[in-house]
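Apart from one protein chain that is not included, each protein chain of the complex appears where it belongs.
For reference, chains read A and B in written order, and residue numbers begin at 1 within each chain.
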Amino acid sequence: MMRDKGRIYDFSTFFILIAIIIAFSIFGNSFLKAGNISNIINQASFLAIIGVAQLVVILTGGINLSIGSIMALSTVLCGPMMLRESTVPVIVPIILTLVFGSLVGLLNGFMVTKLNIPAFLATFATMYVARGAAWLYIGQGVYYGIKESIRFWATGVLFEVGGFRVTMPMVVVTVFLLIIWFVISKTNLGRRLYFTGSNTTAAEFSGVPTKRIVVIAHVLSGLISGIAGIMYVARINAADANLGTQYHFDAISVALIGGAVMSGGVGSIWGVAGGALIIAVIQSGMNNMQIPSEVQKAFLGVVIIFAVFFNNWFQEKKMKVGDTQPAKTKSEAKA
Amino acid sequence: MFKKITAIAVGLTMGAMALVGCSNVDTATTTAAATEAGASGETASAQVSTGEKYDIAFIVKSMQSAFFINMTDAAEKCGQDYADKINVEIMAPQTPFNIEEQIQLVEQCITNQVDAIVIAPCDSEGIVPAIEKANAAGIVVVTANTKSNGGDITAYVGVENYDVGYSLATALFDKLGGEGNVILIEGKAGNSTSEERAEGFKAAMENYPGITLLSSQPADWDRASAMTVMENCLQTYDDIDGVLTLTKDMGLGAIEAIKAAGREDEIVSMTFDVDDDVIAALEAGDLYASGNQNEQSQAYIAIMTAVFALDGYKVDDEQILPISVVTLEDFQ
Partner (left out) sequence: MKKDSKRSLRELIRLLPNSTYIFVVLFIAFVAFIPNFGSATNISSLIGQAAILMILSSAMSVAIITGGIDLSVGGIVSLVGVVMAQLVGHGMNDVMSILLGLAFGCLFGLVNGIVVVKLKVAPFIATFGMQGVAYGLANTLSDSRALYMPDEGVPVIKALQTNLLEWMFPSGNILTISVQVLITIVTLMLLILFFKKTVFGTYIYALGGNREAAKLSNIRTDKWNIMVYVITGLLASVAALLMLLRINSAQPTSGDGLEFQAVVAAVLGGNYLAGGRGSIPGAILGALVVYTVRNGLSLAGVNANMIMVVLGIVLVLGMVMNEVAVRGLSFGDRRKK
């Protein structure tokens, strides 16, 4: 049942995506050029990573406002090692960034489970602390000029087919999404993530260590933020304490448009991928139509509300046709 | 009862911690002041309560921007160079470029009864009420880098942002031979510095009828945003001849987008402000030119101007520093 719900949501995300693409193809010129599509998918790849970082926490019924700050702090701490001049092997800063990201995630998880602080506030505090710490550490300026071997992951172009460029980020993110998809839909851990989010009490009664699951979700979110941090640093060729000041908004938007539900238990990796594509299409399409970027934000707001409304509406229809029992209790009963 | 005790205990810890946060700075400045007072004790006859040292507050727009940190570094340097005469305190809003928080800082300077405020206002109009308050409290106000549209300003030290836009645009259009399609990447929407530079840019366009402005968009003074904006422009327009970004962070972001698209040979890129990264980009041939406004001098001169004014000298109320357009040749 729960899986069906997820499918419906994926479907509606897909539907919105198609609708938007059709609209832009009609009103914008040369929107459907291969080069442009390649560009959109490339930009969506980056959004998808931060969307997934948000999703894993939302699945447990939480939220992570500190994604952008974690990206900045973890990469700034490793910035000097990522520079071209540095003689440290590439793998060291990459691993360290992921470790730092996970540690901040662990801190979030600790505050949420041990100190019983709602995730919204705990991660808000982290957002402040991590950003401030990043600036205190870097003191001045940015670390500019990142090693080519790191940059390749975010800027490399593998080959070109009729104007469509297959870039490294597309490959990286596809592999990444497959791995995360496997983890959250095929493993025991994944099932527990969903279960904890859809009904914590029931999960606890059936022996799921819900607190530990929440901590794991936050660590995972921190780790993925670290990955996102490296990808963005590689993209802009600099480690910068200002990185991602607005990414918590983007991450929430991606997850919500992708069909995640704030109360937890619902949401899928492919929904997030669709959400990222929708945002990238809107940005590129509205640019193409010469619509100022501020209007894009308004449009995105409407799309979020519409997407969620659409999901709910679909859900109700489905429930009227099928069983009358709410989906959540059904899935609990199954587990 | 338990509730209250815990509450008070936590409150106290917080208070203590907050004080730990400030005690470092506090003791640092007070000890410095104490040794200072001991050293120059014999000359302490000129003024009464505040001592012979001037307290000068130096307020920038953000502590999260390399440009403004260059300014604060220069301000600190100035404070050290004239340690027997002035005490420079550096402030910035926590939310970068937030005018409301900057007004709060001015109010705090009034509370602390500083002798002079040297400020780079986040918004030329928004700062006016705060400056009027400072004037009423008898504080000397000098603006650096960005003007204030009102209040009693002793002096302005900086460049004309309109001229920045104008001269950079002119240099770019000349390089293009007066013909071509250009893109302008602005700072933050609604920010007066960005607006004035963009106005200068548009004024320069009128002298060059062959130039077409394809797109003019804000990128929030941010590298990653500029990169996304530039990528979208590169997709939309097949024929771009020149790009001007209004600061170097955005400039370096735009260059990355252009290089990623492999169009660096057809597009002339220009930006504003100079540092090591910009020089590296000039050397690599990614940038054609940049403008230099020498923000360190602005900070240093502005503070010295405040000191002269406090000493009773007459100061020039508008000290416009020249802007130079620099290309690779200037560094060889």
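Definition applied: contacts are C-beta pairs under 8 Å (C-beta built on N, C-alpha and C of every residue); 3 or more make two chains touch, one makes a residue touch a chain.
These figures come from a predicted structure and were not determined experimentally.
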Residue, one of A:18, A:92 or A:121, that touches the chain absent here: A:121
Contact partner of the left-out chain, one of B:84, B:125, B:152 or B:317: B:125
Of A:23, A:166, A:183 or A:262, the residue in touch with the unshown chain: A:262
Of A:187, A:206 or A:312, the one touching the omitted chain in the full complex: A:312
Residue numbers in chain A that touch the chain omitted from display: 65, 111, 115-118, 120-122, 124-129, 131-133, 135-136, 252-253, 256, 261-263, 292, 294-305, 308-309, 312
On chain B, residues whose C-beta touches the chain left out of the figure: 2-4, 6-8, 10-19, 21-22, 25-26, 29, 63-64, 89, 91-95, 98-100, 103-105, 107-108, 110-113, 123, 125-126, 128-129, 149, 188-192, 195, 218
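Going forward, only the chains that are shown with their structure count from here on.
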Whole-Å separation of chain centres (CA-atom averages), chain A against chain B: 34
Contact footprint of chain B on chain A as seen in their complex: 35-36, 39, 43, 135, 139-142, 144-145, 155, 232, 235-238, 240-245, 283-284, 287-288, 290, 292-294
In the complex, chain B residues that touch chain A: 63-66, 69-70, 73, 189, 215, 217-218, 222-224, 227-229, 231-233, 235-236, 249, 252-253, 256, 260, 275-277, 280
